[in-house]
Every structure is written in C-alpha cells, then in structure tokens.
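Shown here: the complex without one of its protein chains, the others still in place.
The first chain written gets the first letter, and so on, giving A, B and C; residue counts start at 1 in each chain.
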Amino acid sequence: MSVLQALDIGLAFLVFAVAAWTIFAPGAFAATVGYVVYGLLLSLVWIRLFAVDVALTEAAIGSGVTGVLLIGAAARLRAAEAAGSERSLSGPSRLLVAVLCVLVAVALAGVVLLLPDQGPSLAPQSMQHLPETGLGNPVTAVLIAYRAFDTMLEKVVLVLAVVGVWSLAADRYWGGAPGEVRAERPEPTLAFLAQILAPLGILVGIHVFWVGADAPGGAFQGGAILAAMWIIVMMARLTEAPQTNAFWLRLAIVAGPLVFLVAGVAGAIFAGGFFAYPPGLAKPAILFIETFMVLSIAVILPMLVAGPPRREPRQ
Amino acid sequence: MTEFLLATAGVILFTVAVGLVRILGGPGDADRLMAAQLIGTGGIGALLLISAATGAHGVEDVALGLALLAAFASAAFVNSAAPAEAPDPADGR
Amino acid sequence: MSLVVDLFSIVAIGAGVFFFLAGTVGLLRFPDPLSRLHALTKADNLGLGLVVLGLLPRSESLLAALKLVAIWALVQLAGATAAQLVGRAARRKGTAL
Partner (left out) sequence: MTSATLAGLVGAALVGLGLYGLIATPQPLRKILAFNLMGSGVFLVFGIVARKGAAAGLQADPVPQSMVITGIVVAFAASALAVALVLRLFEAAGQVTLNPDAWTKPPGDGAQPE
C-alpha cells in the first residue's frame, strides 16, 4: 500500500467520522460545528478527485458562507432546543430506519464498485470545442457555454430563494433592512478583522473570477468570496444591511439572470441558436455575462444569510 | 520526496483528527469552535502538502479561499451569542 | 541544488509537523478553554508557517509563492482574531473564571 493510498483511507475515515458526529452529536450547536469541519474536509476530498473547481466552490460556499448561516441559526435556536418538546423515535422504529439506511448505502456502494473503470465521458467533446469559446478552463466552458441554460436557471433559483426569504418578513417590516447577521453590539476585534480581511478578500474574489477563464475558479467561486466579504463587513457593523426595497439592491439581484437571459435571446437572433455566442465574440460575451453573475451572487448570498427584513423601512 | 510530503500531510491530518476528538466533545461551545479553527489551520497545511505532492493545479486558490474564511465560524458565533444586556467586564464599558 | 532544496523542505516541514503535534498535545493536556485556545492558535499557526516555508522553494512561480505567504498571513490573522473572539466569549460565560 502506497503512502497516498494510506492517506486517502485516513481521509475517508475522518470524513465519515465527522459526518457521523454531525448526525449523532448531543446538541445542535455541536452538530453544526461538526458540519463546518466536514465542509472543509470535503474540499480536501475534491482535491484528491482532481476537481479543483468543485473544491473551491465547496471551500467558499459549503464551508464558509454555510457556516455563518448554520452557526448563527444554531446559536439562536438554543432556547428552542432547551425547551425539549421534541419527540424522538422509539427504539424499534429507530432500528428499522437504521437498517433501511444501511441498505440504501450498501446498494449505492455496490453501484460505485460496479462502475466501469473508464466510464462514458463528455471530456473529449468539451475539449474539442473549447477553442471556439476562447476559454481555457473546460468547467467554466460547460457552465457558461455548453450548459448555459442550466446555469441561468440556477441563478433564477437563487433569486427565488431571496424572494422566499424576504417573504417571511412580518408585514410591517416589508421593504426594511434584514438584521440577522448584525451583532447586538459592535465587537472591536471583529471590526479589526473585517477591515483587514475585506480589501484582501475582494482582491482574491476578483482574482478567482478572472483566472476562472483559464484555470480553476470562475463566477460562482469569485462571487461567493466577495459575498463572504460583504457578510463579514455587515457582521462587524462596519456597514448596515441595505433596505430590501432599495432599487439598486433588487437590480443587482436580478442583473445576473437577466443579462444571461438577454444574451441567450440575442444568441437566438444573431448567432443562430438560443444561448449561442457569435463566433469570435464568444469570450467577450462570456466575460460580460459572468461579470453580472458575479455581481448577483455577491449580493444574493449575503441577503440569504441576512434573513428576512426585521426593521421597518425608512421612507 | 513525494512520499515525504504525503506522509507529513497524513501526520497533520492525524493530529487534527486527535484534536477533533478532544474538542468537538466540548465541554463548552468555545472548545467546539476551536475545532473549526483547528481544521482550518491543519486542513490548509494538509491541502498544500497534498497538492505539492500530487501536482494538482490551482490549489493555492482553494487554500487562499479557506484562509480568508477561517475565522467566519468564530465570528458568526460571537455575533449571535453575545447577550445585549451584559457588557463584558473586561471591556471597561 | 535540488538536494539542498529537498533538505530544506524536509527540515522546515518536519519542524512544522512538530508544532502541529505540540498544538494537539496542548489541546489534549491543558485544563481550561483559554489555555487550549492558546495552544491551538499559537502552535498550529507556527506549524503552518513552517510548512509554507518548506513549500516555498518548490512553488511553480513567484505568484504561487506569494500566494503561499498570503495564505499563512491570512491564517495568522484568522487565528489571532478567532482566539480573541472565542476567548472573550468563553470568559463572558464564566467557564474560564
């Protein structure tokens, strides 16, 4: 057994153990911290699968932004947990569920073991047409060119999620500013962190977006890092969360899918196909679309973490 | 050399795992949050070593992203847990 | 030349691993949250710093080397502030006093 195999097996055990902790931990907060740790370990696994783009997404969204969301929620829900009005499953039905879940896992593991060593692959096709897009990173090409429709609809899902979260506001708060990420009182250490981190993070976010054309990175990952920077600045109360009825905010939220959709329709008119890019102009078109996607992601993710409006709108 | 890099990554992951066993269990939330900090530092170390050994490209950006977000869990905890009415005696406020 | 580089990497990364071990021993042995926090954020950051130092001569480009240094600096910042934030939270709760 080589060192690499030993390392892989150790990593697999660690991931499984931390995952089991998030399920069986004694309290919700302990489980949530376990989940954050788990997210970071998953990026290591993705590196081992040579999916660096996915590792970057998992690092930024799976571990960082989700961590803020879940840890904040777990801390707020502590009182609900203390009430102890939950009814657990009885022993026999718990055992039945466990058996069922083991069966599902074993069946899935069987499928994994039966997979052919060289599966069907779209890699040759995606490399073949890569020069036409002007990109060097096939993952970005799949996201923005080959499967552009998917990516556009995924942006629509994000917009719908924001609408859903905002709709949970009490009537009198509709259009006001959200309050979840805001500290009760300013914490000087946090302000210090945010002041140093935010400029660097904005730089890294733009860098990750920009190199995404040719190397691992892209609009999602860059946008998520930018989003995290806005979140930390709001957490430190260096800036207040915006009013949810602000026109610029709503415009920024829909800009990504809107520009994407307009570009798709323009492709149908000028380039002979829905979401087709005109030859020679593909790279500028892709960068243009991606810029607005980064903007939308960088605004939508903080709004999702910030939760529904909790203050009355100013006139 | 590749073996050395992988072996050290393994040792770091092992120490992280041992540390996690100790602090995920608590007793306090402060201990649990240290788990996020521990895996941040150790995970980034292991990540850099593994990528140097296996030659996966672009991994520095992953580590950079993780380093940027390393303090977020602690920040989120402090933000949502600080009781508004009890000022910290250490602040002198 | 590559032998010198390898030797340098081995010494620096080996020392880094030692500090990771020391940090974990501190986590296991220290009696209260504040001293555990101390062990974690000091020893592990030094450990990562030495690992980064050992990997520096092996990086592909100057930009990659700069990124490695930036990673370490950011983890230092995160460690220092998280230690402060978590330590203060622990103290407020009275678990350390």
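Operating definition for what follows: a contact is a pair of C-beta atoms (placed from the backbone, for glycine too) under 8 Å apart; a residue touches a chain by one contact, two chains touch by 3 or more.
Everything quoted here is computed from the prediction, not taken from an experiment.
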Taking the complete complex into account, which shown chains does the hidden chain touch? A
With the full complex in mind, choose from A:L158, A:A285 or A:V299 the residue touching the hidden chain. A:L158
In the complete complex, the non-displayed chain touches which residues of chain A? 4-5, 8-9, 12, 15-16, 19-20, 22-23, 28, 31-32, 35, 38, 42, 45-46, 48-51, 53-54, 57-58, 61-62, 65-66, 69-70, 73-74, 76-77, 79-81, 83, 85-89, 94, 97-98, 100-102, 104-106, 108-109, 111-113, 115-124, 126-128, 138-139, 141-143, 146-147, 150-151, 154, 157-158, 160-161, 164-165, 168, 180, 220, 297, 301, 304-305, 307-308
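Here is the rule we go by: only the chains that are shown with their structure count from here on.
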How many angstrom lie between the CA centroids of chain A and chain B, rounded to a whole number? 19
Can you tell me which residues of chain A touch two or more of the remaining chains? 187, 190, 193, 197, 200
Quick check on chain C: which residues sit in contact with 2+ other chains? 70, 74, 77-78, 81, 85, 88
Chain B-facing residues of chain A, complex: 2-4, 6-7, 10-11, 14, 17-18, 21, 25, 29-30, 33-34, 36-37, 40-41, 43-44, 47-48, 50, 52, 55-56, 59-60, 63-65, 67-68, 71-72, 75-76, 181-185, 187, 190, 193, 197, 200-201, 204, 207-208, 211, 215-217, 221, 225, 228-229, 231-232, 235-236
Residues of chain A touching chain C in their complex? 187, 189-190, 192-193, 196-197, 200
Within the complex, which stretch of chain C touches chain A? 70, 74, 77-78, 81, 84-85, 88
